[in-house]
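Only one protein chain is missing from this complex, and each of the others stays in its spot.
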Amino acid sequence: MEITLSEICERVGGRLQGDPDAVIRGAAPFDTATAEDITFAAGAAFLKKIDQTAAGAVFVPEAFDRGKTNLIRVKNPQLAFTIVLQHLYQPPRPAEGIDSRAVVGENTVFGDQVTLCPNCVVGNGVTIGSRVILYPGVVVGDHVTIGNDVVIYPNVSVLERCIIGSRVIIHAGTVIGSDGFGFASDGRAYYKIPQTGIVQIDDDVEIGANNTIDRAAFDKTWIKRGVKTDNLVHIAHNVTIGEDTIIVAQVGIAGSVTVGRHVTFAGQSAVAGHLSIGDNAIIGPRAGIAKSIPAGQVMSGAPEMPHRQWLRVQRIVPMLPEMKKKISELEKRLASLEGKD
Amino acid sequence: MEITLSEICERVGGRLQGDPDAVIRGAAPFDTATAEDITFAAGAAFLKKIDQTAAGAVFVPEAFDRGKTNLIRVKNPQLAFTIVLQHLYQPPRPAEGIDSRAVVGENTVFGDQVTLCPNCVVGNGVTIGSRVILYPGVVVGDHVTIGNDVVIYPNVSVLERCIIGSRVIIHAGTVIGSDGFGFASDGRAYYKIPQTGIVQIDDDVEIGANNTIDRAAFDKTWIKRGVKTDNLVHIAHNVTIGEDTIIVAQVGIAGSVTVGRHVTFAGQSAVAGHLSIGDNAIIGPRAGIAKSIPAGQVMSGAPEMPHRQWLRVQRIVPMLPEMKKKISELEKRLASLEGKD
Partner (left out) sequence: MEITLSEICERVGGRLQGDPDAVIRGAAPFDTATAEDITFAAGAAFLKKIDQTAAGAVFVPEAFDRGKTNLIRVKNPQLAFTIVLQHLYQPPRPAEGIDSRAVVGENTVFGDQVTLCPNCVVGNGVTIGSRVILYPGVVVGDHVTIGNDVVIYPNVSVLERCIIGSRVIIHAGTVIGSDGFGFASDGRAYYKIPQTGIVQIDDDVEIGANNTIDRAAFDKTWIKRGVKTDNLVHIAHNVTIGEDTIIVAQVGIAGSVTVGRHVTFAGQSAVAGHLSIGDNAIIGPRAGIAKSIPAGQVMSGAPEMPHRQWLRVQRIVPMLPEMKKKISELEKRLASLEGKD
């Protein structure tokens, strides 16, 4: 696969300074790119050393014009680089078609060019769109619906009746539609509350490896368009995650939480049950959210507090022994003054 | 499936105010229930708006008597609701029988009405009770014993010699009997300590999705009757979990910990190795337990402290910058007074 700089400019809407006919065959990081690669320089640190990359061309911000190498000026260098990389690098895919060692139930409806690898198992009454790839070990339960252009990696379980949109990617080992964690108690033992709902995953969602997304007690757990989750994320029953929200590794979202659009959860953070997180909120790493968060807030810590306050608090925590000592000293000095009176 | 209110009263031991012949076909939440559904109102918030539900009948506490709709007065409305829901909602199950694409080893002993789905693999010398369901992708190691009425969801691994009781549910992707994390060190490298024990899971246990429960170094890791774990829970080697204990998502329990009966671990909490947690203790969300906890204690935080104390501490943590400033002020004012002397 190859592409000229003029073709790249057309594709990403960039302005070229350099040779329009130069040929690019790969996309690589700034420090390891070769003369056949394109790279990008987004931050000041890279722009400062622009002539140190061996790359055949560099995406740079629109206002940047130094450097002897071929430059393509764009609004968002990383995004332009990503678009070219998506063009040049196609992840390897299994051979198209239904392998004879795949298991397919009754009353299934398949679109065109579906790939079922050996040892994937598709239940009864399943609907699968076009150009879907199910890797080995994938188990799709009865009456599941899957859209178009979906890739499900090995050993993923999608349980009965769940709904998967189009252009969804689910990484290996993930479980979609396990029972929510619901029990009634008589004060001694626990009695299972049947989890009658489903999980619905909308278009353009990417779910990381070994996630667990529970089906709703009633109705649905809902992952909306464009959500991306990292690995080992837990999403409990009846949660709703808004469009374009990012959930980093090992985050836990408890039952019935409602998350808005374009929220960011940093790694290992968690939200307690029945809360709501407003649009565009940012939840810091390892934050433990115990109250609902309004839109646009940046919250950190456990208990949660505004991020700037948390930064100040974090600087003080290690000084606690010193503070305690100082209080004792003040007390003595004060007592001494009082004694003098 | 349908049931009359008089039949429901019999089943749950309730007193009816309303029409004994009214027919119920479903069980649903307060806000979405229809005239054919039963619902429940446990807390004051729901009882106050009892006439706003469209439900055909409502479970209410014994002392409650307002409302124009059909009421069933019971000791525990949520539990009564759960019992009716269990009756009305049967989770879909695969067709009974040993699928020809299941793999079965030698010297296996099966009870009646066992269901082995396509692509599950059962090793040699395995004993499986009656009415057990193994979903696709389940792997059962050699010499495992499984009781009656057990459901094991897709892609679960139960490794050699482990023992599973009756009426156990194991959700997808979970691993039972992986090696405990045990190594001897010569100060430079680590040498594997063979993990010779097993995992024993007693009756009525429910294990969430993508859990990991390690086999013991010697003897057994033991999950006792009625324990319920949520998703992504880690239980290390030689742990004992007492009856009717609840373990919420992403909890980690380190090696050789002994947990009593009816303990609650909230989400993302953890316990350090070789400690004991007494009966009926409650461990707060994200608590990091580094000391043994007596029976009945409610502990939160890291380091752990009584929950009420932790609530006070949590209110003060965000004030630390202010406290530090105040100490500095006090110091100056004190120095000024001292100077005057």
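Every chain is named by a letter (A and B) in the order it is written, and numbering of its residues begins at 1.
Throughout what follows, contacts are C-beta pairs under 8 Å (C-beta built on N, C-alpha and C of every residue); 3 or more make two chains touch, one makes a residue touch a chain.
On a predicted model such as this, the values are computed, not experimentally measured, just so you know.
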| item | value |
| --- | --- |
| Candidates B:Thr34, B:Gln52 or B:Gln309 - the one touching the absent chain | B:Gln309 |
| Touch criterion as defined above, residue of A:Leu5, A:Ile83, A:Val122 or A:Val150 at the omitted chain | A:Ile83 |
| Chain not shown, touching residues in chain B | 103, 119, 121, 123, 137, 139, 141-143, 155-157, 159-161, 173-175, 178-179, 181, 183-186, 188-194, 196, 210-212, 214, 217-219, 232, 234, 236, 250, 252, 254, 268, 270, 272, 288, 290, 301-303, 305, 309-310, 312-313, 316-317, 319, 323, 326-327, 330, 333-334, 337, 340 |
| For chain A, the residues touching the chain missing from this view | 28-29, 32, 76, 78-79, 81-83, 85-86, 89, 91-92, 94, 101, 117-119, 135-137, 153-155, 169, 171-173, 204, 206, 208-210, 226, 228, 230-232, 244, 246, 248-250, 262, 267-268, 285-286, 314-315, 317-318, 320-321, 323-324, 327, 330-331, 334, 337-338, 341 |
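Just so it is clear, only the chains that are shown with their structure count from here on.
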| item | value |
| --- | --- |
| Rounded Å distance between chain A and chain B, as computed from the means of their C-alpha atoms | 26 |
